[in-house]
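For this view, one protein chain was removed and the others were kept in their places.
Each chain carries a letter (A and B) given by its place in the written order, and its residues are counted from 1.
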Amino acid sequence: MSKYILKRIVMALVTLLIIIFLLFILVRIMPGNPFPSERMSDEQIANRRAEMGLDDPVLVQFFRYMKNLTKGDFGKGSSLYNGAPINTVMTTCVSNSFRIGGLAILFGTFVGLLLGICAALNRGRFLDGFCTVVSIIGVCVPSYVFLIFLQYFFSYKISFFPYFFQSSQFFFSSIIPAVSLSLLTLSTISRFTRNEMVEVMDSDYVRLAESKGMYGSTLVFRHVLRNALIPIVTVLAPLIVDLLTGALVVEKIYGINGIGKLMVDSIAGDGVDYNYVLALGILYSSLYIGIMLVVDILYGVLDPRIRVSAKGDA
Amino acid sequence: MNKNVPVTSAAEAAAYVPQPGDFAFLGDRDINTDHNFASQGYWKGVIIHFFRNKRAVVGLIIVAAILVLAILGPVMNSYGYKDIVAYTNADGKQITAGSLSPRVPFLHKLFTGDDYADSFADRTFLFGTDALGRDLWTRTWQGARISLLIAFVTIIIDMIVGMSYGLISGFFGGKIDIVMQRIVEIFNSIPRLVIVSVLAIVMAKGIGLVIVALLLTEWIGMSKIARAEMLKIKEQEYVLASRTLGAGSFHIIFKQILPNTIGPIITQVMFSIPTAIFTEAFLSFVGVGIVLPQCSIGSLIEDGFNNITTLPYQILPPIVVLALLMLGFNFIGDGLREALAPKLEDM
Partner (left out) sequence: MKKAIALLLAVVMVVCLCACGSSKKADAGYLNVMLSTNIMSLDTNLATDGESFELIADCIDGLTQMNADGAAVPALAETWDISEDGTVYTFHLRDAKWSNGKAVTADDFVFAWRRICEEAGEYAYMMDSSVGCVKNADSIIYEGADPTTLGVSAPDAKTFVVELDVPVSFFPSLMYFPTFYPINEEFYNGLEDGTYGTSPKTFLSNGAFVLEDYTPGTASLKVKKNADYWDAARVKLNGISYQVVGSSDSALTAFKNGTLDLVTVNGDQVDSVKSDADLSKSLNTVGAGYMWYLTFSQTENNANGGQLANQNLRLAITNSLDRESLVDNYVKDGSLPTYTAVPPQFAASATTGEDFSADQDMFKDYIGYNVDKAGEYLAAAKAELGADSFEFTMIYGNNEGDEVAKVAQAIKSQVEEALPGVIINLQPMTKAERLDKMQNDNYDVALTRWGPDYADPMTYMGMWITNNSNNYGFWSNAEYDAIVADCTTGKYVSDYDARWAALLEGEGLVMQEAVIAPLYTKANANLVKGVSGVEFHPVALNRVYKNAVLG
């Protein structure tokens, strides 16, 4: 197993390298200028390009970038928050988004699992219908609409929570955005849990277990849930990445200085900021690849019958 | 050769020469068919099961109703989806019907006894008007057309690309799986906005670009689910049995494993529809989606959200339509799931 994990990590790094290279090329062909300006002359812009080394051959630029990257240096922005090294801007954004996203994941997964289990155990009854409605509302009402409702009732009608995000009272002011962000996760998880559990509960081995007199939490947790977890983990993985990497509109409304807004600003703001797009792209892909790695390993833990590496050489 | 084996005598052998007619076909007589339980095709069974399920039928009715309204809604009144309702008053000033709440003049008169007190007193706007003065009824159904198109495209992408990709990747495992999963990682890691911006260089902006963008990224979630299901199922005995009997890989994947994975796959399809609808809205929001004055459910929600506390009626119709659509699709999905894999229900 450890050899397999090691191999997977090496592979992940190679994939990451390919992704960085592709991104490196793609941002350079995107429409829009890294130095948007209505007042600078062509010479001024040319000087800035030269200063950033954008006139060198792409491969030279790439190797220079990778060299700096190994030192943990993402470079400087060209148009966004000019001059400030990307690391200083990213640190706050990443910590805000990770903490709010993390809360949302915890809340969404936990409540989602609970709802899903309750619904499955009460199949066809009221709780099941309730769970269906909740999950449908959760997926088709955008999280920012929830945010506005929560903000309206809990910050405006009764001033319990702060109206905008405040880093000085972090946990308290994260609750509204975290809850509204978690609803998609909550509904997806509850729906998948319910459907998977229903399916597993109909399977022969669960019937056998039941006929042997097994019931209650032992049956649910040891036999049913464990087998239902695989697709749930699969659905959860990309949701985790999405939640951790921020949500544009929620951040805008609640005044959070997070990754989602930074990403859109760096691509669709006043200019296309190559280094920011790259830095955020690298962050996103490392998260994604890392989580997929964990998922693959989890598969084996959750269901010993699965050995991804059983066949082939891996 | 064992000489002790009794050998039929030549005389005996010669005694009988088989004649044609010794064995006769029994003709049409079909003795293998079970007449007690009438024969029924698989799909016929599916259909019967589906329609026996009340929720599925309700779902079907909802989706059908929205489909019909999407087709007929925009032509049911005289307002075009891009027509700004306006008139010029005596001073030569243009007055538009911007941000009017829903109104049906004769009902209003019935209950209050008065006409509306503005210049559009005799006009009917079932859902009101948007900030520019366009009829929201027309725009909602016009938008539903786009969003339904996107929903169906997503279903197709999910079912064809995502599912096959995931099943194949999971089934073969090993090197094939590794390479295919790395490709997924690469596709998923490049920000969608970057991909779409680059695409926009070679393609005209509009619904075509949105569909291509969805095509490039929407299948990934489904492929993950399909692969996970495959990993769970492929080690089961019936797969082994099938393989032992000499079934080809693709036969096993699509004929034997697929029907058993249909549950989570349908759930995933249903959940990817609103995601796709919002992806389209997001793309419109950053300027690479559908082109104004065209609209979609997503872009209407985006518009309405700018005035959500002051003019809540503007965001209500698109959200309700989307929620109903989702509800309908989910009911249909549940029904299909149960009909396709009848083990869930008592036969």
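Operating definition for what follows: contacts are C-beta pairs under 8 Å (C-beta built on N, C-alpha and C of every residue); 3 or more make two chains touch, one makes a residue touch a chain.
Not measured: the values here are computed from a predicted model.
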(message) For the full complex, can you list every visible chain touched by the one that's not shown?
(response) A, B
(request) Based on the whole complex, identify which of A:Ser37, A:Gln61, A:Ser203 or A:Ser286 touches the chain you can't see. (result) A:Ser37
(message) One chain isn't shown here. Among A:Ser2, A:Thr70, A:Thr88 or A:Ser211, which residue touches it?
(response) A:Thr88
(message) In the whole complex, not just what's shown, which of A:Val141, A:Val220, A:Leu243 or A:Val295 touches the removed chain?
(response) A:Val220
(message) Going by the contact rule already stated, which one of A:Ser135, A:Gln151 or A:Thr188 would touch the omitted chain in the full complex?
(response) A:Gln151
(message) Touching the absent chain: which residues on chain B qualify?
(response) 82, 84, 86, 93-96, 98-99, 131-133, 205, 285-287, 291-293, 305-311
(request) Spell out, residue by residue, where the missing chain touches chain A. (result) 31-33, 36-44, 47, 76, 79-85, 88-89, 92-93, 107, 110-111, 114, 117-118, 121, 148, 151-152, 155-156, 159-169, 171-173, 175, 179, 216-217, 220, 249, 251-253, 255-257, 261-262, 265, 267-272
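Here is the rule we use: only the chains that are shown with their structure count from here on.
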(request) Using mean C-alpha positions as chain centres, tell me how far chain A is from chain B in Å, no decimals. (result) 25
(request) Using the touch definition up top, name the residues of chain A that touch chain B in the complex. (result) 11, 14-15, 18-19, 22-23, 26-27, 29-32, 132, 136-137, 139-142, 144-145, 148, 152, 188, 191-192, 195-196, 198-199, 202, 230-231, 233-235, 237-238, 248-249, 263-264, 267-268, 277, 280-281, 284-285, 288-289, 292, 299, 303, 305-306, 308-314
(request) Enumerate the contact residues on chain B facing chain A in the complex. (result) 172-178, 181-182, 185-186, 188-191, 193-195, 197-198, 200-201, 220-221, 224-225, 227-229, 231-232, 235-236, 263-264, 267-268, 271, 274-275, 278, 282, 286-287, 301, 305, 308-309, 315, 319, 322-323, 325-327, 330, 337, 343-344
